[in-house]
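The full complex has more chains than appear here; those shown keep their coordinates.
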Amino acid sequence: MAEPVVGIVMGSESDAEVMRGAADVLKNFDVPYEVTVSSAHRTLDRTLEYARSAGKRGLKLIIAGAGGAAHLPGVLAAATSLPVIGVPIDSSPLKGIDALLSIAQMPSGVPVATMSVGTAGAKNAAYFALRVLAAHDSDLKTKLEADQARTAGEVEAADKRVKKSSE
Amino acid sequence: MAEPVVGIVMGSESDAEVMRGAADVLKNFDVPYEVTVSSAHRTLDRTLEYARSAGKRGLKLIIAGAGGAAHLPGVLAAATSLPVIGVPIDSSPLKGIDALLSIAQMPSGVPVATMSVGTAGAKNAAYFALRVLAAHDSDLKTKLEADQARTAGEVEAADKRVKKSSE
């Protein structure tokens, strides 16, 4: 695979299943990515080193998923000038409202692009990255629009199934 | 000013004061932008026309602010393949938690990059746009990093003032 342009980071191995949603979308679009486990708290230096070297290593965006206090996306955003996309994960007993607020409520000057809680958010982080990358990649833009058409087709197929089963 | 590359959209005139936070940041960085009032509900066609023509007119990103049910960012994201950044505005009696959830919880395939609630979020929407644009604009990248240094300097100046007043 080519050099990764998107970095997917998660704070804990237990986030891997949710974050696979982001990886799967990027793979479908042949966008090279890398996956990293690094904690904002337990391996802070490694996380900062990751963020600081990300641009030089060719990454264009970072997707970071975290649950609970969920500081990972914000810490990454403080240590890079790349766009950082945050995915709140519903892994604590508070079911993700903690992660959502911890990621979304960043102070002025250090933005994190917050997605929805859980797997839908992980997928959308990848879709958002695709939108950013498509601005300078007309092939990707074409694929993205084809995918929107495909998704619309899926809704229409679902429509037929639901209509049938509700007759 | 040059042709706008960022579109700032809000659903109601009453959102203008908060959204000025986004405009001011873009102005500081000499990034051309346009400001539009268009409602997801009251002028839906105009909103869709705006979203659909946005790419052709040269916009690279859309920043959309809304309060309450706050459908504007999501509706724009459904009608364009440009990246859409959403700013939840605390204009309803529920103080922005409604807008935050309505913007953040988008379904898979139609991402909105949610910022923090209120003025800090409006500013961060612009800062996030700058990060995206800086990937292909080395001058902007330099300015952005200079601004981060300037902001750090402001924190240090605040540190001196607070230290002094607490002696």
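To keep things simple, chains are lettered A and B as they appear, and every chain counts its residues starting from 1.
Methods note: contacts are C-beta pairs under 8 Å (C-beta built on N, C-alpha and C of every residue); 3 or more make two chains touch, one makes a residue touch a chain.
Everything numeric here is computed off the predicted structure, so don't read it as measured data.
For this homomeric complex the structure file specifies 8 copies in total, of which 2 are displayed in place.
Everything below uses one rule, namely that only the chains that are shown with their structure count from here on.
Centre-to-centre separation between chain A and chain B, using Cα means, comes to 19 Å.
Of all residues in chain A, only 21, 60, 81-83, 85, 100, 104-111, 113-117, 119-120, 123-125, 127-128, 131-132, 134-136, 141, 144-145, 147-148, 151 touch chain B in the complex they form.
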